[in-house]
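For this depiction, one protein chain was excluded, whereas all remaining protein chains were kept in their positions.
And now, chain A:
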Amino acid sequence: MYIWIGIIIAAVITGILEWKSLLQQGKTKDLVVALSILTLGTTLYLFLLFEVPMPTLSQLLSKGIEPLYKPVARWIMEDIDNG
């Protein structure tokens, strides 16, 4: 049930280890890109964890391309009884 605690702790530890190793071995750009991705992922995970009201990715994309897919979807489903 509390797997999220493990995930958050793992993300923080990963961040610290990446910071340490990339400061020594990599370039600043590597560090910035890696930590940005990690922060983005962890933030999204926290948003989902605390049930921040936001549309899902499917809803977002569906809204974005609604004028394009709606006519096709209607045509596809027009003869389906239980559609």
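Observations, loosely collected:
Going forward, a residue touches a chain if its C-beta (ideal position, glycine included) is under 8 Å from a C-beta of that chain, and two chains touch if they have at least 3 such contacts; residues count from 1.
Just so we're on the same page, contacts and distances are computed from a predicted model.
Per UniProt, the protein behind the absent chain is "Spore germination protein"; the candidates were "Phosphate ABC transporter ATP-binding protein", "Raffinose/stachyose/melibiose transport system permease protein", "Cytochrome P450" or "Spore germination protein".
Within the complete assembly, residues 1, 3-4, 7, 10-11, 14, 18, 22, 26-27, 29-30, 33-35, 37-38, 40-42, 44-45, 47-48, 56-59, 61-62, 65, 68-69, 72-73, 75-77, 79-80, 82-83 of chain A touch the chain that is not shown.
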